[in-house]
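Shown next, in structure tokens, is the structure this report addresses.
Removed: one protein chain of the complex. Kept in place: all other protein chains.
Up next, subunit A:
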């Protein structure tokens, strides 16, 4: 392995933290989804690093499945964003604080 696994995990952890901060701090639904994307990519980096560390291909296969699941998640969540924007005319997450349908 070219670099130690710890460094890969540190980078992945920092990136996950950035995505998590984005999800917690931003109030726009689009930015929350972008934070989720960042977190998923950090997980993929950790998986690829582990795959290279143990000389095992399973981690990379898991990343491919993760990409497929991410595309499903993004398609349905962006459809939800369009639907919510059509209903209330805003994408501020604080506007959706009641549960009455």
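Note that in this section a residue touches a chain if its C-beta (ideal position, glycine included) is under 8 Å from a C-beta of that chain, and two chains touch if they have at least 3 such contacts; residues count from 1.
Basically, contacts and distances are computed from a predicted model.
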Listed names "NADH-quinone oxidoreductase subunit J", "Peptide/nickel transport system permease protein", "Beta-ketoacyl-ACP synthase" or "Carbon monoxide dehydrogenase subunit G", with the criterion being the UniProt name of the chain not displayed: "NADH-quinone oxidoreductase subunit J"
Missing-chain contacts mapped onto subunit A: 1-3, 7-8, 11, 14-15, 18-19, 21-22, 25-26, 28, 30-31, 33-35, 37-38, 41, 44-45, 48-49, 51-52, 55, 57-58, 60-61, 63-65, 67-76, 78-83, 85, 91
